[in-house]
Each structure stands twice: as C-alpha cells, then as structure tokens.
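Apart from one protein chain that is not included, each protein chain of the complex appears where it belongs.
Going in written order, the chains are labelled A, B and C, and every chain counts its residues from 1.
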Amino acid sequence: MPKKVLHEFKVESLQILDEAGRVDRALWPGLDEKEIKGFYEAMVLIRTFDEKALNLQREGRLGTYASVQGQEATQVGSAAALRPSDWIFPAFREPGVSILRGLPMRMIYQYWSGDERGSAIPEDQHDFPIAIPVGTHIPHAVGAAWAAKFKGDPVAVATFFGDGATSKGDFHEGLNFAGVFRLPIVFICQNNHWAISVPLSRQTASATLAQKAIAYGFEGIQVDGNDVFAVYTAVKNSLEKARRGEGPTLIECFTYRLSDHTTADDASRYRKAEEVAGWRKKDPIVRLRAFLEREYGWSEAEERATRQQAQERVAAAVHEFESVPPADPEAMFDTLFATLPPDLLRQKERLRKRLQDEKEKG
Amino acid sequence: MPKKVLHEFKVESLQILDEAGRVDRALWPGLDEKEIKGFYEAMVLIRTFDEKALNLQREGRLGTYASVQGQEATQVGSAAALRPSDWIFPAFREPGVSILRGLPMRMIYQYWSGDERGSAIPEDQHDFPIAIPVGTHIPHAVGAAWAAKFKGDPVAVATFFGDGATSKGDFHEGLNFAGVFRLPIVFICQNNHWAISVPLSRQTASATLAQKAIAYGFEGIQVDGNDVFAVYTAVKNSLEKARRGEGPTLIECFTYRLSDHTTADDASRYRKAEEVAGWRKKDPIVRLRAFLEREYGWSEAEERATRQQAQERVAAAVHEFESVPPADPEAMFDTLFATLPPDLLRQKERLRKRLQDEKEKG
Amino acid sequence: MSKLNIVQAINQALRHEMEKNPDLILMGEDIGPDGGVFRVTEGLIDTFGARRVVDTPLSESGIVGVAIGMAAYGLTPVVEIQFMGFLYAAMEQLISHAARLRTRTRGRYTCPIVVRTPYGGGIHAPEHHSESTEAFFVHTPGLKVVVPSTPAEAKGLLLAAIRDPDPVIFLEPAKIYRAIKEEVPDGEYVIPLGEARVVAEGKDVTLIACGAMLHPTLKAADQMAEKGIEAEVIDLRTLSPLDSAAILRSVEKTGRAVIIHEAPRSCGLGAEIAARLCEEALLSLEAPIVRVTGFDTPIPLPKTEKYYLPDVDQIVEAAEQAVGF
Partner (left out) sequence: MSKLNIVQAINQALRHEMEKNPDLILMGEDIGPDGGVFRVTEGLIDTFGARRVVDTPLSESGIVGVAIGMAAYGLTPVVEIQFMGFLYAAMEQLISHAARLRTRTRGRYTCPIVVRTPYGGGIHAPEHHSESTEAFFVHTPGLKVVVPSTPAEAKGLLLAAIRDPDPVIFLEPAKIYRAIKEEVPDGEYVIPLGEARVVAEGKDVTLIACGAMLHPTLKAADQMAEKGIEAEVIDLRTLSPLDSAAILRSVEKTGRAVIIHEAPRSCGLGAEIAARLCEEALLSLEAPIVRVTGFDTPIPLPKTEKYYLPDVDQIVEAAEQAVGF
C-alpha cells in the first residue's frame, strides 16, 4: 500500500468537577465524604502554608520561595492517590505533595531559608528533595521506578515537573527510558502555563503537552489540574496501571500559577492582570468549596474551623522552624563522602580555624 | 465536556516504488528518464565508493569507516531534492549525500584516514562536516535554519541522523526549537534499525519514529527508505514547505544498514543472518534497476557502463587521496583561534622543536 | 560617560553592539519582556524587537547548540544562560562543538558566539545558583573565558568578546552586578581580550584575582598597606588565554603570590597559575604560593555559604603568610 495511514493517536482530556462545582457522576471515583473533606482541608493547609511562606520571605526569614498558589488541586489529587510505599520525585513547586506525604512543614521553610537540613528527608519517607535544575530529576525518578521493578517491589513512582521542563533533554531521555523498559512510573506535568516569564507557546508548538507521550509509545492524558477529582482519578489509575506492570503514563495537569514565579520575580512585567484574574475564577479551592456547599451543605463554621486548624498547624511549623539550632558550617564536609579523605580533613580543619577566629573576634 | 478527545493525530507512510520495481503512478513525482537514470548512477557510485572504502580500510589506508550500504536511496533521494543553496548537516553515515552535494570523494577518504583536511568543506558548499557525537549536530542545523529565516534567505536546511539519535536530548531540544520558531528545516531520520548492536526496539517504544513529530507540533511521515522516489518526493515536498515558511517536517526513512556498523564492528555478534538476507532482497539499487529494466529496457551494457564509470571516478578519487601531501602536525595550532595567543605560540614552538628533533634523528 | 553598575554597563554594551551589528541576536530564557532574571537585557526587546531578543524554550543545551549553527551561518549570537549552574547541560555542545568547529573544519566554519552567564556565590540564592566552575572552560581548548570586575571593564570586555571571532564564555559576577557604580565611557569602548591589568602596584606580594573576588582582594591590599605591606593586585580579566606574562612580571618583582578564587580548590584556576609560576619563576619565589579558594565541597546554601567564600581576612592572612615566610 503506497500511501497509507500507519497509526492513529488521540489525546483525551478529563474533567470531573466543573468550574461551578458540579461533578460528572459517570466519572465519579468513588470518594466518600471524609475523603473529600480531607482534600479540602489539605488544599486549605497548603494555601495557608504558602501564604505564610510569602510572609516569612517578606520579613527576610526565607530566601527565595516558589509559591504554589493555584496548583493545590494537582498536589492534593496526586498525593491522595499515592501510597506511602510509592516514591516521589518533585521539582521545586510541590510543597503540597511533600506536606501530604508527611514531610514536616518546618523542613520546607528550612530549605527555602537556605539550610540543607530541609532536604534531609526523614528515613520513613520515600521522597526525593527539591530539584532545582529544571527537568533533571526526571531520569532519577525513572531510575527508581526501574529499581523497584528490578527488585519486584510493588511500588510505583511519581515525578512532578512543569511545562518548561518538557523542553529539556532530560524530559525526553527520561520518558524514553520509561517507555522502552515499561517502568512503573507516572509523569505528572503541572502545566501552569508559564516558565518564569516564558509562556507555554514559547515552550512548544504542540497543541497539548499530553501528546508528547505519543513519542514514547505510551499514554498521555490532559486533566483539568484545578479539579482535584480529575487529578486524583488520573493519577490513581496511572499508578495502578504502573503497579500492574503496564508501564508509564504522562499526565498533563492543566493549571495556572497564580503567584509570581518566585519571590524574586515580578510577574506583572510579563503577563496581563486579566489573564490572572480569569484563572483566579478557577481557583481549585473555591471550586471544591462550591462542591462541598452543594453536596454537603458545607457551612461557614466548618470553613472557619478548617482555616483555623490550618493556621494553627502552620503556626506550629513556623515555631518549629524558628526553634531549630543554627546551621553548622562544618556540615558542608560531613556528608560530602561516606569517609572524608585526608586533604578534605585538612580543609575542614581550616574552616574550623576560621570559625574559631570569628568566635574570638566576637 | 468532562471526558473528551482533545486531538487526533495520524502518521502516514509513503512508498512509490515497490519491492518488485513497480511504481504507483498516482504518486509519481514527475521525474524524467534522465533524472531517474541519474539517480541510479548516483546510487551505483555511492556503492562503489563505499566498497572501495572498505577495501582501503582492510589495507590499512583508512582508519575506521562507517559503511552506507543499503541506505543509498535515502541519500540520493534527499540530495536530489536539495538545492545547492540549501544547507545540510550530516551525521557520519551520509557519504552519499555529501558526494552528490559536490564534496570531493577524496576528502571523505581523507577524513576517515584520520586527517582533518577531510572536513575542510569547500567554500562554495553549504555543508557541515561529519558529526561524531550522535545527535549533537541537530541543534546546529536548527540554528542555521533559524539564521536563514532571520536573514530572509530562501534557504532550507536538511539534517540527517539515525534511529539511535532520536533517543538523545539534542534530538528533542532541536526539534522542539524548530517547532516553536517554525523554522525551514527537514529532519531526515535514517531508521536503519540498528544503533551499533542496539535494535530499534531498545531505542524507543513508539511504533514509528515519524510520530515523534507530534510531540513538537509538526508533521512526521514514514517513507520507504529503500525507495528513492518516495524519499525524493517526501524530502522535496518538505523542503518546499520549509521554504514557504510553513515550518519543519520529520521524515523517517525506513531502511536498513546492510554492513557492519563500522569497520571496527562485527554485526554477526548481534544480529541474525536471516534478517540481513531479508533486507538484502530490498536492496535499493536492485529495486531501481528492476524499474529501469521494466520501464526503459535498461540493458546489461548500460549497467556495465554505469559501473565502469563509477569505478573510474572512484579510482580517480583514490588516486587524489593518495597524492595528498602528508598532514602537517602544526596545523593543530593553526586553526584553533583566529589569532593564536602567546602561550599557545610557545606550545606550537615546542611542537616545532619536537618535529625538528625527530627529523634530525631520522 | 555615565555612572553605571555592571548590569547597566552590560546592557549598554549589548545595545551599542546591536545597533552596529544587525546580525547580532540575543537568545535565552526570560531575556525578553522580563529583561532577564537580573534585568541585564531590560528594554532591549522594546528597541530591537522579538526577532533579535528571543525568549527560548527551557533548554540550555539546545540554546547553545542552536547558537553554534547560527554562528556558522553568519549571525552573531549572544546567549544568556540564566545561571552558570545550568550551563552544565550545554557542556557537550561547548566542548565537542563550539570549541572545535574552527579546528575541525580547518577554518571553514567558525563559531563567534558569546555565552553570558552570571556566576559566583554570595547572592543568597538556592542550590546551583552560586557556581564558579570557570576552570572547566579554561581546560577546554578552543574556548576563551572572560570575567569582568567593574562596570567599565564589563562593557569593554563584552564588546571585545562579541567581536572576537571565536567562542567566548563571559562570566558575570552576580554578587557585584549592582554593588559598584562607576563612570563608563559612552559609545565605543573595547578592552582587548588576553590582557590582565594591574589594579594596584606594590612590591611585596602579588595578589591575583578576578571578578567579584577582586574587591575583597583590593580591600585586603588596603588593610595591608596600613601595616606597611605593599601588595600588587592583578585583575586577570581574561582567564583563557591567561596573561602569563603579566603574572610573571609581577611575581618576578614581588617574589610572592597569593591567588584568590571562590571556585573549588583542586584543579581550579589557581592551580594553573601556581603551576606556571613554579615552572617559570621558581627562582624568583621567596615564599610558597598561597591559594585562597573555595573548599573542595559544593558551595553550601545561603545559611553557611559565607564560610565557603574567601573573604578579606583570609586574603590578608594568606598574604601575610607569604610575606612573613
């Protein structure tokens, strides 16, 4: 056959909770009231944590901080679908996922205050710390998924990254390995439409990010990233598929970064207020609250209690953060190698002397 | 709409000349007898050049050499579609394209004999030399296409690479740039089914390489790479589209490497004789000859004359190659920078002394 | 003349050269409407348009690779990599291609690109934002490496780098981007590559530095002057090719050398300078050469980075050690 269609592909999108807070029953993932309210509490907690981070930064108590506002649904939906035994590999805009996985909020503040101890993930958590160089953690996630498969562990891996990350070679090489070796991994792209000031249209000419999976021979899907039920459903299905040995999935969460890129950024330089306002109307928290009101008669009192509780937890975390003893400069040598070689011991000695001198000078 | 198909894609394949040497008139690209016979002569020339290279290597007159046997149709079809003012960026298995573009065959022998002068592309040719690190020349081609567009030159760019190259980050980043900036470029992937010993199935889980274009928002097509008419047609159409400002195309030429990867390789270690035999039957030269016989009553005498002529041209090239004066070691300094800085002048002086000493010792 | 900081001086140099050279194209992440994360390209897109000031996809290797192709075709690409720590993705393109295109093709193709990137610590930034691995590029034949230390220097050296017919890595000391203002000549102002400058003359010890580190070094020299020690201070300006002659000249006079850089010590630039001195000026050396450098550890996060970076005290101590030997 001289000219023929060899293959056909399609990319689907998923939305369960619409912008008015109504759900599509046919697609309902079977969550109960407690779980749903748990989602809401989690989203409020993340927002509260985030607002506090911005405050702390303004007060000079954090360095740079990357706000997650607007993306809470992708984080809660994903985290809820994961098992504790699964592994996650975040980028730098997933404090929500990390908090829900059990990372003390104190540590996230610590990290952004410029303290490595914020990345010393507790032993019982299979989570990688923040990865700054965009996209570079994707192959790590793939390696962990491969290792899990190698060992026969019933574990799946999720990795998070932004729309910008899809342009980097690491994205390509990572997804390609995952496809070839059919690894138990879910690639969760938080398409928040901006990579600092660079809009999605400058990142790729493809109509969706989900369709990039076609290049790697596995499935990609675009979900409404401001719909926690859609995210939850897609991530859960993909994790289960992964654990069944049926390979990877790319999930594009269609969402928006409501804040500046980081506290070092001023987004008004490059994007229109109307665009942001339009997306504010789709705020995932507002949307879920509308659902709770409609479905469970969510009251002002419940709302207040939820916010109150979030404030208290965050306040406690800030207190912990501020009670941490100062970072020890010598630590830069302590975890460089399992055993410090002689020349480095001498360098450490030199640092110790510098610290000593400083102390003496007062 | 909660769950919907967002986009549909398809990948097509193209064959005009079938394995028995019959063409599909509906797809005929309008070539005349002279052009077609020119294609055949070119393919025979490339094969002859290649066989001679293998001989020269066996005799120790070349170092490593990467044979192109089996892929002559992709090279002739592509080269015929290009204009002299277009630019090409080859990998290392496109002697055919280079020869047809006008690169003296002598220089290709020189290159593989380990002499940089083989890469000193004549000034009137817009061709890049061989690129060894797989895939890394793809962004260069994209940059040249961009520059052509920037300057408003009516120029298109073609770059060649293998199936293995599609796994590398450079492929991804290059094609992505081309898509975003809608550059006048044609990506010609010679899918010869092997990357040294690694089969295509280990390179990607995607059903075709052509579909990878979907990730970049432009068109990909798979052509029968052993069908010179199909290659010619696809490349020509894509170049014209590029020159019209309609952006890039990915062309997967479905073909096969009949020889070892290079003269340093022994393909019998990793692939079955039957597989090779199966593909030998699809030899692009045999196929075109069948067409010539059927269509133009191609005679034994014409065949002999064609081969004779190719032999003579290749013999002349070998003679030229062997008449070239020895490479000058000092040249390693001469084109390092436009102007050699003082410390390097001193290093060059040291080399000169070494050469002097050697001469004196005899 | 106008009083500018380094950010403004570089911006002025880019603007000046873009006006002269219609084939100069800027590429990078966030260099368009945002003006670059350090605002170095601020306003350029307004003057020269999105055709010449191009926000690219997020791919450093792609940016450099594409620039190589552009340069070969005949453009003059000036690339911004957001931070030096993200340049590692482009190492293959730089080492295997940018540095070799001229050699490989015996001069047929050349690669007149400039890769600008902020570098160095002390800006309280997250991990990977404080790198100073200039030695990688010095160790790569075919590349030039330039580091300005003041606004006027930045302008003059950048113009030379852009006009240089070979690839130049132009490292901008982030810590002092806005820390110093000085008179910068308007219009044409070119400082030739490959020539170090003597910033302060002295006879007792030679202090060798560049970029941000020049400033604590100058302070150290001042402090020593109070104690009657006359330090000669050399600003390297171009790390590759290194101005060996200038260094030798000074150390032959002073007999003592202290080399300051914030990069890790082992196989850093200081090693090369020490080795050259040891090869060619051994008999002039009256004291061991002292290197004041970062440790052989990754530079820590902001809370403790100050203990990683050389400071005035350490430079003074090292110089006194050399002088007192």
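Operating definition for what follows: contacts are C-beta pairs under 8 Å (C-beta built on N, C-alpha and C of every residue); 3 or more make two chains touch, one makes a residue touch a chain.
Bear in mind that the values here come from a model prediction, so they are computed numbers and not experimental data.
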item	value
Shown chains that the omitted chain touches within the full complex	A, B, C
Residue among B:Trp28, B:Tyr270 or B:Tyr296 touching the omitted chain	B:Tyr270
Absent-chain contact - pick from C:Arg15, C:Arg39, C:His128 or C:Lys181	C:His128
Given C:Ile10, C:Val115 or C:Val138, the one touching the chain that is not displayed	C:Val138
Contacts of chain C with the absent chain, listed as residue ranges	85-86, 88-89, 91-92, 95-96, 99-100, 103-104, 127-128, 133, 135-136, 138-142, 240, 242, 263-264, 266-272, 274-275, 277-280, 282, 285, 287-291, 295-298
Interface residues of chain B (partner: the chain not displayed)	63-64, 92, 112-116, 132-136, 164-165, 167-169, 195-198, 202-204, 264-265, 269-270, 326-329, 331-333, 336, 343-344, 347-348, 350-351, 354-355, 357
Residues of chain A (touch criterion as defined above) contacting the omitted chain	87, 89, 116-117, 119-121, 123, 128-129, 131, 133, 136-148, 150-151, 169-170, 173-174, 176-177, 180, 331-332, 334-338, 341-344
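In the analysis below, only the chains that are shown with their structure count from here on.
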item	value
Multi-partner residues of chain A (each touching 2 or more other chains)	167-169, 202-204
Multi-chain contact residues (two or more partners), chain C	56-57, 59, 61-62
